[in-house]
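One structure is given below, represented as C-alpha cells, and several questions about it will come after.
Presenting subunit A:
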Amino acid sequence: MTANLIGIAIIDIVFFTLLVLTAIAILRQRNLFAVAMLSGVFSLLSAGLFVTLDAMDVAFTEAAVGAGISTVLMLGTLALTSRDEAKRPRSALLPLFVCLVAGAALVYGTLDMPPFGAVDNPIQTHVAPEYIARTPTDIGIPNVVAAVLASYRGFDTLGEVVVVFAALVAVLLMLGTSGRRTNGKNGKEE
Partner candidate 1 sequence: MDPALIDFARNLATAIAFIVGGGFILVGSLGLVRLPDVWSRIHAAGIIDTIGAELILIGMMFQTGLTQTTLKLALIGLFLFITGPTATHAVANASFIAGIRPDRLKRNESEAVLGEDTPEEMKA
Partner candidate 2 sequence: MAMFLAITAALFVAIVLVLVRLFAGPTLYDRVLAVNTFGTLTVLVLSALGFVTERPDFLDIAMLYALVNFVGTIAILKFFRYRSFGRIRPEPEER
Partner candidate 3 sequence: MNNADLLLLAIAIPALTPFLLAACGKQPNLRDTVSVLASIATFAAVLPLLLAVIDGARPAISLIEVMPGLVLGFEIEPLGMLFATVASGLWIPTALYSIGYMRGAHEKKQTRFAICFAIAIASAIGIAFSGNLFTLFIFYEVLTISTYPLVAHKETPEAKKGARTYLAILMTTSILFLLVALIWTWNIAGTTEFRAGGILDGRLDPVYAPFLLALFAFGIGKAALMPFHRWLPAAMVAPTPVSALLHAVAVVKAGVFTMLKVGTYIFGVGFLGKTGASDWLVWLAAASILIASIVALTKDDLKARLAYSTVSQLSYITLGMALAVQMGVIGGAMHIVTHAMGKIALFMCAGAIYVAAHKTKISQLDGLGRKMPVTFACFTIAALSIIGLPPFAGAWSKWYLMIAAADANQLIIIGVLMVSSLLNVAYLLPIPARAFFLKPKEDKAHGDAAASRIEEAPLLCLLPICFAALGCIVLFFTIGGLYEYLLSIPIRPESLP
C-alpha cells in the first residue's frame, strides 16, 4: 500500500460522503430547479468517483449524461411543469421500512462478497483477463473497454442503441413529432 493508494481510498470516501450529502440535499430540497442542479452535481461527483475507480469510459459517459443531457431534459420538463414540490404530509414509515429491508438485504449480500480490489477475485480471474490478454491480438486496439463494448459484447451495445432509439420513439409518441402542441389545455402559467 503506497501513499498513493491510501490517497485514492480517501478520495473515494470523500467522494462518497459528498454523494450522500448531495442525495440527502435532493431529498430535502423542495425547489425542483435546485433538485435538477443537485442531480447534475450528483452525477458529476459520481463521475469523479468512477475516475478514481479506473473507469474512465464510464466517468466520461456519466459526466456527459449527467451534466449535459439529463440536466437539460429535466430543465425542459420543469419549464413545462412546476417549480416547487408541494408540501404534503406523507407517511414515511412504509417507504422507510421498504428501504431498510432492501438495504439490509444488500448488506447481508455483501458479507460474503469477494474483498474489494483483490486481484484474485473470481471476476478478475475468469473472463476479464481474457479480454485484456486477447484484445491486442484479436482486435489490436488499446482501449479494452471499446473492444469489449463494440466487438466482444457488441450485441449488448446494439441493444443499447436500440434502447436510445426506443426512448426517442417513446418521447415522440407522447410529445409529438412536429413539436407543436397537439392538445389544447396546459398551464402556460399556473
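Selection rule, in plain terms: all candidates are chains of the complex that A comes from, given by their letters.
In this text, a residue touches a chain if its C-beta (ideal position, glycine included) is under 8 Å from a C-beta of that chain, and two chains touch if they have at least 3 such contacts; residues count from 1.
From a predicted model like this one, the values you see are computed outputs, not experimental measurements.
Among the candidates 1, 2 or 3, the one in contact with subunit A in this complex is 2. Interface residues of subunit A, counted against candidate 2 in their complex, comprise 3-4, 7-8, 11, 14, 18, 21-22, 25, 29, 31, 33-34, 36-38, 40-41, 44-45, 47-48, 51-52, 54, 56, 59-60, 63-64, 67-68, 71-72, 75-76, 78-79, 83, 189.
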